[in-house]
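The next block holds one structure in the form of structure tokens; read it before the comments.
The complex appears here without one of its protein chains, the remainder shown in place.
To keep things simple, chains are lettered A, B and C as they appear, and every chain counts its residues starting from 1.
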Amino acid sequence: MNGKPRIGVYVCHCGTNIAGTVDVEEVVRFAQTIPDVTVARNYSYMCSDPGQALIVDDIEKMGLNRVVVASCSPRMHELTFRKTLNGAGLNPYFLEMANIREQCSWVHEDSIAATEKSKRIIEAAVVKARRLEALDQKEVDVEPATLIIGAGIAGIQAALDIADAGFKVYLVEKSPTVGGHMAQLDKTFPTLDCSACILTPKMVDVANHPNIELMTYSKVEDISGYVGNFDIKVRKKTRYVDVSKCTGCGDCASACRQAGRFANEFDEGMGMRGAIYLPFPQAVPAKYTVDKESCLFLSKGKCGETPKCLEACQPKAINFELEDEIVDFKVGTIIVATGFDVFDATLKPEYAYGVYDNVVTALEFERMVNASGPTGGKVVMLERGKKKKKKKEGEEEEAPKVPESVTFIQCVGSRDKSVGNEYCSRVCCMYTAKLAHLVRDKAPDAEVTVFYMDVRAFGKGFEEFYDRVRREGVRYIRGNPSEIYRKNGKLIVRAEDTLTSTPLEHETDMVVLSVGLCPRTDTRDVIDLLKLSQSSDLFYLEAHPKLRPVDTASDGVYLAGVCQGPKDIPDAVAQAKGAASAAMIPMASGKVKVEAQTSIVDETTCRGCGFCVEVCPYTAIELVEINRMGWHVKAARVNEALCKGCGACAAACLSGSIQQRSFKDLQLLPQIQALGVK
Amino acid sequence: MVDITKLRDIAKEVISRDDVRQVIGYRPGTYGFRARPAFVLEPADADELIFSPACINNLATYIVIEEKLPVPRGQEPDSRKVAVMVKGCDSRAIIQQLEEKAYDRDHVLVLGIPCEGVVDMDKVNARFPNVDKGDIALEGDKFVISFNGTKEEVAKDELLADKCKRCRYPTPLVSDEMLGDEVERFADDDFSDVEVLEKKSRDEKWAYWEEKFSRCARCYACRNACPMCYCEDCVLTRLEPMWMRRSVDISENTAYHIARAYHLAGRCIQCGACEQACPMDIPLMDLNRKFYKDVRELFDYEPGTDAEQPPLLSTFSVDDREDFIL
Amino acid sequence: MAVKKLSKDKVGEALKELMKFRLVAPAKSDDVVIFKQISDPAEAYLDYGNSAVPPKKMVFPQTETLFRFVTGEPELKEKNVEEEGQTVIFGMRPCDARAMSIVDKLFDWDFDDPYYQKRRAMTTYVGMACTEPPSVNCFCTSVGGSPFSTEGLDVMLTDMGDYYAVQALNEKGEKLTETIASQLEDGGDEKKIEEMAAAAAGKIKRSIKTDGISEKIPTLWDSDVWKKVSASCLGCGTCTFLCPTCHCFDIQDEVEEMGEGRRCRMWDSCMFSEYTLHASGHNPRPSRKERTRNRVSHKYSYFPSKFDDIACVGCGRCINMCPVNIDILDILEQVVEA
């Protein structure tokens, strides 16, 4: 809108809410004296239909091009009056509100002071209105597809929900199988259902769902764009196995020259695998993978005369010529569900993890108690690193020793400033109780002791479960052990019982360290892809800790599961369902509104310093090369679809080149002047 | 000590390279004890080059103030390197300019001059007034001043520029070629000068600054001389929006000085060029140094020491002080 | 007219008497000397070299309101210069006084500038001869002045040791000396003044030949010399801002949000990058090269060709104050050689 500003000022009585304190007539008289004010009126309720009609009428008859409504807070009725302007054919951003109710008549009894203050507030609104500009309220279309990174229980659940709703899902998992940590667990607290029983059907669903494109053994390499329109590039690493041919029979694995020589990651290194392997029998997809590092043919170029696997594979699925595949696709929303790593217990050297065979982590112990795990579900003493004696044909294998006592230590790597983790991992108390119970179950003669700081049994059925375990004879000692050492073939846990303040030395056969949940070591990769922020605990930061716990600062990007912070399976699933429905909102509506009060750069004065780029929490600004009279110079450019209109960039820019629409220096400085003068 | 023959030889070699457009150094001045900037465009020009304690200007400014005049259609701008001689302090300007992406690192060829300190010309002139032609050299801890056939020695401390008295980086922090041996740090900065002002009472402070600010001619020399002030269009003189009026009075002048100093917060590299340029003797460094001190003490940040560090005010720490917040 | 004596111990009394006018004298602010209105003789600092800002600013203020207005209303309220009253500038240097007569020419040339004219008429210039040249870079003798030049002055003072020799140079001067007649004695030594003048002129160390310069400069429009002499210029404007003959100004409006405003003019400098910058973004003097050329041409060619006078009085300020030692004499030398 060009030409001289013609401003209408509308002072609302709000019944007696305003008029009872503020001399409305006097304020109107004053408003008429402000330069560029074409008309000033007052009315009992501006937000009522007749009140709004007054504005519409003046716009049409008097050619107003700016409107100031002096009434309640803009947080109350800004939208109402924007619509009014819009209805009258005026750009809705030509509205400025003067809050003379919440911040004037309601908080000051002195009528004279309140009237004076109202005048100042209105004057400031008028001088700003004079410089308001028309803004575009843009909308962008949303691609009805979601990318989910990570196929643990959280990623799986979200994928199923979204796919069931009819949207396309690309589920990208970096390991050869879906399932994440939950697949490693035996039973789950507090109900003790079997993890595999409830998880595997979902794993299978995910692989078969017509709306889900599952990409395991894959990595997201690039993400660009913004909500509604993300461009994704994924690298599908080759398995050297043609998955369309592999039947999952496993003949190759038994034939492999390297069979049983490498620690199986899935078993936390307690079980062994060959160069071609399936992480665990129920892995999804049930397709074998050649590990490049351990394969003789791939690493040394030669595996006997011909690789044995090639011979063994009937459908001829194995092919060492296969290469990584890059796929590109578009999605409208993204869910990050990359889970966690367990705490690296070697960072607490006092617990001698890695030194003594029978100091194990809880995750290793999960594998041990798991019926399909390396010990077939038996709780036994370990002899790690010791080469298994080749057993002669028919020779009875020496039965492994069952520990006479198992001791758990809680909070290993959690609530511990010395390792930089101040937070509580939220699952260790309960899984310790669960594992303690399982020991009672599987090795009933073993004595079970738990060292703890506090027991946090906050969830549904948790306290009851903890109570049950204690009643089963598990001994809880309050105190953080300070050292573990070996004496006479036994492990000695040195601690202090803090309830009785007595130092003690506890003798045991096996120590289980209840390691906490930590951010993934490769967190940075995802951060670089999506520019996510981290909270101080280094888990991904949600947009708001209470009210937007699944959203991130970037529109269209959501969090699910432990990647956002430690949680158990029910919470991970709940959040996954939340993230799924959040991701579906823009897809269901098909369009997203883009903030109108975004920032804009004056490329002729921008010095390309990038201060604004650094400040923007939404990475909405980038430096681009422009041609300034033949010179190739850098200048900032705002991606309006990403900008949320906070204005932080405008305050960071020294040359004043980037300005936030509706809050430009040019608009705020006069306001300051109007308020400052008197 | 910088070997002048070596300095000229290197300059000659550098200017002979195809990818170098000019070498910026120093040459003798036109009067008194002064030295002035030299722009070497061909090898012969290098014979004028010198380095002495009179070489007070910060040549890094020239890298950023050159006008980018319209390039005729079909032509490409001259993209050859600019070689520039920098002392320790000046080198920090380059680092800070790089931090602010003023140009790419390979746009400049930095010739580092390990520096044992330069003089404060005002002090020299006060001591040896109205000398039409003279020389200054540093020998050990003495400046040797020669003019009209006489030679006088003055203790280094008496004529040394204040900034050098607290210089922590006498050897350039960035350079492609070093023109001398590393100089060991000979001073440290305890900010006692700032503290003196901080300790004044409220009224004394204002009285102090009122006198200075009202004297300011608003000539903007301080801004133009500063290697960090190179905005195409400085907001301090912009008409729309008008942050401060061009009129000269205590109000606008104060606003100017607050704004200028704030714009240099976390960016000022303490070269003193602004103060040296000011014809009205406004102690601009007193302003710059307050920010410099706070920035270091509150945020452990030192501008112009690491081109990779993010700009001070575009970052934060969750632990930043907030005891003043209600 | 006979030379009078003003004994140094009576200077204070004399200044007091002059205070019935607006009395402007050199004063110290820290170590900087500036001209300002004084209200106590002790403020005057007469034993000075030269001021940083020339006394020109008392007649041609750095910021000057021309008129006030209310946006949208036709009436203007013009500044009444007369209200400022009679002014005496006390103790100005001969070069700065000569500069005033140069600036005079500009302000009553194609347009009689009422503000300047009125103020000029109300001001009496009391000079102070340079018995010692204030700086090494003084070169007044090369551009038509001298340390004892009385051009542009109404009264001249000469420091004779224990007294000032006082010479009224015209009617205005005589009127002024009458005001302080009670402090004056007879018997100033005119002869000695002449000797001193010669001696002082001999102490000027720097010089330049100006013959033919004004004609030569326009022939150098496209010469490389400008690029060369301006290479180190910072564009800071100090040289012109503090020059006693520079007279460029800009006109700006200062408007309050409620519509009241004033139009004022303020010093400008041809060395500023926004000087002659058009609203379109075009600038006929886009770089320091053109600006330097303009500065030198204006002083040594355009002005002389119009007014027969070089617009430079040789005060040496631009040389002394230039942070990068750009030296007008050096430039002129190169121009002559080019």
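One rule holds in what follows: a contact is a pair of C-beta atoms (placed from the backbone, for glycine too) under 8 Å apart; a residue touches a chain by one contact, two chains touch by 3 or more.
As a working rule, contacts and distances are computed from a predicted model.
Enquirer: Which of the following names does UniProt give to the chain that is not shown: "2-oxoglutarate ferredoxin oxidoreductase subunit alpha", "Methyl-viologen-reducing hydrogenase subunit delta", "Phosphonate transport system permease protein" or "3-oxoacid CoA-transferase subunit A"?
Expert: Choosing among "2-oxoglutarate ferredoxin oxidoreductase subunit alpha", "Methyl-viologen-reducing hydrogenase subunit delta", "Phosphonate transport system permease protein" or "3-oxoacid CoA-transferase subunit A", the correct UniProt name is "Methyl-viologen-reducing hydrogenase subunit delta".
Enquirer: Which listed residue, A:66, A:117, A:367 or A:437, touches the chain dropped from view?
Expert: Answering carefully, the residue with contact to the hidden chain is A:117.
Enquirer: Given that one chain is not shown, which residue among B:22, B:224 or B:254 touches it?
Expert: B:254
Enquirer: Hey, which of A:106, A:356, A:485 or A:631 is the one touching the hidden chain?
Expert: For the chain that is not drawn, the touching residue is A:106.
Enquirer: If the missing chain were put back, which residues of chain B would it touch?
Expert: Its contact residues with the unshown chain are 197-198, 202-210, 213, 243-245, 249-252, 254-255, 257-259, 261-262, 265-266, 287, 290-291, 294-295, 298-299, 312-318, 320-322, 324-326.
Enquirer: Kindly note down the residues of chain A that lie in touch with the hidden chain.
Expert: 73-76, 99, 101-104, 106-110, 113-114, 116-117, 120-121, 124, 533, 541, 543-545, 553, 597, 615, 617-618, 644-648, 650-652, 660, 663, 665, 668-669, 671-673, 675-678
Going forward, only the chains that are shown with their structure count from here on.
Enquirer: For the protein chains shown, what form does their contact graph take: line, ring, star, complete or other?
Expert: It is complete, because no pair of chains fails to touch.
Enquirer: Determine the centre-to-centre distance between chain A and chain C, using the mean Cα coordinates as centres, and give it in whole Å.
Expert: Roughly 70 Å, centre to centre.
Enquirer: Taking the mean of the CA coordinates per chain, how far is chain B from chain C in Å?
Expert: From the centre of chain B to the centre of chain C is 31 Å.
Enquirer: Give me the residues of chain B that touch two or more other chains.
Expert: 69, 233
Enquirer: Mark out which residues of chain A touch at least two other chains, giving numbers and ranges.
Expert: In chain A, 604 touch at least two other chains.
Enquirer: Note which residues of chain A are touching chain B in the complex, please.
Expert: Residues of chain A touching chain B: 536, 604-605, 607-612, 614-615, 623, 628-634, 652, 654-656, 664-666, 669.
Enquirer: Under the touch definition given earlier, write down the residues of chain A that touch chain C in their complex.
Expert: Answer in residue numbers: 34-35, 123, 127, 604, 670, 673-674, 677.
Enquirer: Hey, which residues of chain C end up touching chain A in the complex?
Expert: 71-72, 256-259, 281
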